[in-house]
Every structure is written in C-alpha cells, then in structure tokens.
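Missing here: one protein chain of the complex. Every other protein chain is in place.
Chain nomenclature is as follows: A and B, assigned in order of appearance, with residue numbering initiated at 1 for each chain independently.
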Amino acid sequence: MSHPHTIIGGLLNIVLGLAFALAMAALLTWVERRLLGFLQDRYGPNRAGPFGILQAVADGIKLLFKQDWIPPFADPGVFVLAPAISMVTVMLALAVIPATPVIGIIGNLNVGLLYFLAMGGLGVYSVVLAGWASNNKFSLLGGVRAAAQMVSYEVFMGLALVGVVMLAGSFNLTDIVHSQRHLWYVVPQFVGFIIFFLGGIAETHRLPFDLPEGESELGAGFHTEYSGMKFGMFFIGEYIGIMLVSAMTTVLFLGGWYGPILPPFLWFGIKTGLLIAFFILLRAALPRPRYDQLMSFGWKLLLPLTLLNILVTGALMLAGPAPS
Amino acid sequence: MNATFEISAIVAVLATLMMITRPSAVHALLYLTVSLLAAALVFFVLGAPFAAALEVIIYAGAIMVLFVFVIMMLNIGEAAAAFESTMLKPSAWIGPSVLALLLAIELGSLAVTGGLARPAGSVVGAQAVGIALVGPYMLAVEIASFLLLAGLVAAFHLGRSVTRGD
Partner (left out) sequence: MLSSVRTLWYTFLHLFHRNVTVSYPEEMPYLAPRTRGRIVLTRDPDGEERCVSCYLCAVACPVDCISLQKTEEDGRWYPEFFSINFSRCIFCGFCEEACPTYAIQLTPDFEMSEYDRQNLVYEKEDLLISGTGKYPDYNFYRVAGLAIPGKDKGEAEHERKPIDTRSLMP
C-alpha cells in the first residue's frame, strides 16, 4: 500500500526519510539542551540564531572541521567501524516505523517488530567494538558495561513486546497500529509499556542508564578516544535512537497515528515528541544507579514481571473472547 | 531477488573464509558476525523472514556479542596471535580442507544438475514456525529447553561457588 512501485520513488522515499531523520536528530540536540535548561531553571543555548536554533548547525560544523584522529594504540579498522555501526543500525531500524499508513519506508514489513529488535541487537556492537578498539581501560570498561547492559535489557524489551504481539496477532507494525483503533495497548499492556520504555532507555544508554558512558567514573566510557565526526556519529546515533524508541513506543502502545481531529502524521509527531520530552525529563531528574543495582533491577524485577505479564495476557486471552 | 541471494551468499562464504584466517580473535568474530548477517539475508530471500530475524537477534545480536564480550575480557594480545599463526601448519589444515572441498564439490554438482530444491515460493511466517515448533517438533523443543535449563542451573552454580571462594 505504501510502497512506491518504481525504483526512483523508493530511493527518493529512503533519501527523504533519512534526511528527515538526520535533520530531526540535529534539531533534537538543540531541543534537548534547551529543554534541559528550562528544567534546571536556566535558558540553555540561545545565542546562535533565533532561540539558539542554529546551535545544532554550529555544533555540526565544529564536529566536521575537527581533526580526524585515530589514536596510534587503537585498532584502526574496528575504531572506524564502530561509530558507523552506531549510526547505521538505528537508521535502518527507523525504516520500519510507519508514521502513517502512507508515510514510512518499509512500515509494512511482515516481521517489522523483529527487525527492530534485530537492529537493536546489532547496535550493541557499536559500543562494544568502540570500547575494545580504543584500547584504553576506561573505554573497555564502558564497552564491557554496555555489552552486559544492552544484552540484558534487550531480553526484557523483546519479552515485553510479546504481550502486544499476542494481542495484535502480528509482527507487522502497521497491523499492530490498526488493531489499536479502539483501545491503545498502553491500557491492557501497561506493564509491558513501562518495561519496554525502560528497556529502550537502557538500549539507547540514555540517562539514567548511561553507565557505558558514566562521565563521573569512566571519563566518557566507550567514546573516550573519539573526537570530531566519529564522535558526531555516536552522537547522531544516540539521538536517532531516542527518536526510534519514542516512535516505536508510540506505534506499539500509544496507538500510532490514531487520534481525533488532527491529521494522522501530526498525531504521530505529537505522541513521539512527548515521549522524547519525557526522555529529556528523565535525564534532568534522575541520578545514575550503581551498576549492580541496574543489573539486579533488570534480572530480578523486570524479568519476572515480563514473564508474569505474558502469562496473564495469555491466560486472559484464553479465558476471554477469541481475538479477532 | 536472485541477485540479492547470490551477493549475500558470496559475502557469507568470503566472510567465513576471512573469519578462519584472521589472527586476531575479535576480527575473526566480526567476520563471523558478517557471515551470520549474510546468512540471515539468505534466509530472508528464501522466504523465511522469521528465521532471518531470529538469526540476527539471537546469533548476531546476543550470542556473538557475548563472545566478543568474553574475548574483550580475556584481552588476548600479540603473543597469542603469534602462537596461533604457528599452529596453522599445512598438516593441521589440509585434512579438514579436503573434506570441506569434497562437500563443496558435492554441493556444486547438485546445484548444476538442479538437484537442490527450488526456493519455496510461499513465505514461511512467524505463525507457521510457531505451529511447527509446538506441533510436530514439540519433543525437540522440550529437549532443547531441558538442555538450556541444565545450562542455566550449572552457570548459576558455577557463579555462586566462585563468589564464595573470594
């Protein structure tokens, strides 16, 4: 339905989608700093351009013109590969998000949800390899933390989605949104929603789960040795990751593009935007947990909770009327 | 679709070759990951998107990450790499290579004579896989889950005894 049938049309769709995602990521760096500022009773960057909106451009120019430096002790190939993986995986994952029935690159993929999880799983490599290739103990510690954290939280993230898949009866994201026409899944799957969002924060290693970076104890963690545009790619990857998790939560739990009066695309944008703002609020409000607290929180609280969620959902579906 | 299949198949073979010959363990693991991703693409092209997604999520996304994790922790240096290269003597690799070559010839001849099953036209969806797993392959799934449970218990036990010894 949404697929352009010509190759040119498809390419145009992809290029436009990527350009839009990159532009939004750049804008998001500014939005985050501005919003963080207001949450902390200050202004944030307000110098470059109207309301400081050109700050993103200024940062981009600065990153591009910095010296492209590979430390002599690093593993050069892997060192360059890692930031590319970071950016490419999130951008690939963004392709399956159906913003509206017609806007989206491959929103109709029949295993869209699994594809999203797969790209999330590959995203781990960027952090792990960056940590290893930097050949620096802080980076390595960051990479080790990231590997353990992201592999663990991926499990809960995937399991939290099983409830949604059971209710919708499909891995196709467009179908999942269609099945939320009457009731958003955040209501019947509230536990899944919370756990998916927590897993999303851990996957994008955003605060408060930013232990792989952990400025206070690891310098900058896995990207200690990165500078210039290679750091910029991690940066863009992180911000597109935020957009990705927010958009995914919207699609899976908040009814995607459904909403009264306003056009579908706007509804999708509003919901995603609010979730992104919540990400930023989390960063402003919460301190970083200790590493063992993070892991035991995941394995001892979230895992039983997700399994229970699946059990209860399944039992209710068997007991109640057959899903249509 | 045919071109996608051929390209990803060639990538898979080349990546596997590179993986065998790399002296650095992390590089070898990376090539193995590429090979797994190419295999996933092959699955996808052959009409098994569910299997392809699982290949990426479980093999590339979880198991290989843990391998990389362990290798990172071990921090194998130049010395180990040098030692590995001394082990790669012709006497070590000639036997397996001949066997692998025989398999390759067999596969090639099958492909030439058209003995290989044509790619299924229908897509094997998640539902079909699920029904197959809890239907005809129930016993295999249960045995595998027993094995995993045993592994889990053993890992837990080993982990405990190590912390107690400290």
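Keep in mind that, in the parts below, contacts are C-beta pairs under 8 Å (C-beta built on N, C-alpha and C of every residue); 3 or more make two chains touch, one makes a residue touch a chain.
Note that the structure is a prediction, hence the values are computed from the model and not measured.
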| item | value |
| --- | --- |
| Among shown chains, those touching the left-out chain | A |
| Given A:V102, A:V187 or A:A285, the one touching the chain that is not displayed | A:A285 |
| From A:F38, A:F190 or A:W299, residue that would touch the chain that is not displayed | A:F38 |
| Missing-chain contacts mapped onto chain A | 37-43, 281-282, 284-286 |
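Operating definition for what follows: only the chains that are shown with their structure count from here on.
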| item | value |
| --- | --- |
| Chain A and chain B, separation of their C-alpha mean positions in angstrom | 27 |
| Of all residues in chain B, those that touch chain A in their complex | 24, 26-27, 30, 33, 37, 40, 49-50, 52-54, 56-57, 60-62, 65-66, 68-69, 72-73, 123, 125-126 |
| Residues of chain A touching chain B in the complex | 75, 77-78, 81, 109-111, 114-115, 117-118, 120-122, 124-125, 128-129, 131-132, 140, 143-144, 147-148, 150-151, 154, 158, 171 |
